[in-house]
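Below is one structure, written out as structure tokens; the observations come after it.
All protein chains but one are shown in place.
We call the chains A and B, going by the order they appear; numbering starts again at 1 in every chain.
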Amino acid sequence: MIEAILANIAKDFRIEFRRRFAVNVALSFAAITTLAVSLTAGGARLETRTHALLFWIIIFFSAMNGLSHVFTREEEEGTALFLRTTSPELAVFTAKLVFNMAVMAVIAAAVVPLYVFFLNVEIASPGRFALVACAGSAAIASSTTALGAIVARAGGRGSLFTIISFPVVLPPLWVSIKATQASIAGGGAAQSIVFLLAFSGALVAVSYMLFGHIWIEE
Amino acid sequence: MTVRSFSLDAVSLSKSYGRTRVFENVSFSIATGESAAFTGPNGSGKSTLCDIAAGIRRPGRGTISHYLNGAPLQGESLLRVTGLAAPRVNPYDELTGMENVRFAARARGADPLTAAPLFEFFGLARHRDKLLRHYSSGMRQRLKLILSVLHDPALLILDEPGANLDDEGRWKLAEFIELIRARTALIIATNDRGEAALCSSEVRLD
Partner (left out) sequence: MAITRLVHVFMPAAIVMAFVYAPAAEVLGETSRLLYFHVPLAWVSVMAFAVSGIASVAFLAGSKGRFPAAETTFHNSATLGTFSALLATATGSVWAKLMWGSYWNWDPRETSIVILLLIYFAYFSLRSALAGKASRGRLSAAYLVIAMTVMPFFVFVIPRVFRSLHPDPVINPGMKILLEPEMKLALIVSAAAFSLLYFHLLRITNRVSKIQAAMEDLSDE
């Protein structure tokens, strides 16, 4: 099983390195929205709350542009059946989850410096800020991977992914915004990080239980 | 090579998509050393029956059971002993032939080194490091055949195996089937009389 998981991870990353589709789209979106926010703000000094809010809105929509791709690609290119005949569903889901975590890591790693650079945020506790960014991104990836599989089976329309993801992602989004605001101001964020990790854990567990039903061919 | 005895029993399978019936009350059984041809007009459900036999689709009604050396197979253990080559089973365009093979072998817990002689046999050795995107449809079909047999499956299901193959490819296919016949349960879905003649029994869908 571990070998099957590793083979799937290697395959997903290799294809993405050749095409760079998911990451390119997500990163361009992140860069454009960050610039758009910065340009339209016109150098105005924003409140910490506004900063936290804008930061997470950018992350959320960038994620929505990148995360469903790993599943829709399989359906669009007709490789889903090949994958079904070669890999156990557990390996498929694990690889996709790891892949989406990596995409979120790339998005967060790009948005944080861009945002700090263009919007002149002074962060009182950078360590906590980074931790919250990681935990929040992980929560988004772990809660939407199974939804990406559902959307792929439904025909993979991009806006559908955002519509069905939004209510699910809302709790970690709120908590991340609060915690980011606190970390910019220099407050603590431990409780929020615990919440985000608990949320990720619960959603991953449920996704594993459901994935068999989502993945099987009718 | 180990001796193995595989058997598949399908009892009164039915399948419908939404409200369209594909087939009804199909029963067959097949064991190591035996072979069956699925024949029938377009839309009679040959491909669907192949998927069900391979365990990647559930029948609407009826039961299907796979046994290897007396033990029932399910999920991962079934994947490991089944090979399916079909028009809708597409390997990855962004990977080379060899990369696809390596992926399929690792995912099923098989040894990718067994693929080298297969590449030779099916005349793809020169193209194994080419991206699939640049393959012709005949080369693609040959690769699909390699991918379906590289883990030495106990149950081999070939859906329209001759599609896109030239004469040489068809001979190779027939030759290959003779090589593995004794230790494999073989299903071929086809409307080609020549291919159907490779099988010892026939399941007719209509």
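The rule is simple: a residue touches a chain if its C-beta (ideal position, glycine included) is under 8 Å from a C-beta of that chain, and two chains touch if they have at least 3 such contacts.
It should be emphasised that the depicted structure is a prediction, and the values quoted were computed from it without experimental measurement.
Set against the missing chain, the residues A:Met1, A:Leu39 or A:Ala202 yield one that touches it, A:Ala202. Within the set A:Met1, A:Ala124, A:Leu170 or A:Ala190, the residue that contacts the chain not displayed is A:Leu170. Within the full complex, the residue among A:Ala31, A:Ala105 or A:Ile214 touching the omitted chain is A:Ile214. Annotation for subunit A: contacts to the undisplayed chain at residues 143, 146-147, 150, 153-155, 157, 160, 163-164, 166-168, 170-172, 174-175, 178, 195, 199, 202-203, 206-207, 210, 213-214, 216, 218.
By our rule, only the chains that are shown with their structure count from here on.
Centre-to-centre separation between subunit A and subunit B, using Cα means, comes to 37 Å.
Every residue of subunit B that touches subunit A in the complex is listed here, in rising order: 17, 51, 54, 56-58, 75-76, 79, 82-84, 86, 88-95, 99, 102-104, 106-109, 147.
Interface residues of subunit A, counted against subunit B in their complex, comprise 1, 3-4, 6-8, 10-11, 14-15, 18-19, 77-79, 81-82, 84-88, 91, 216-218.
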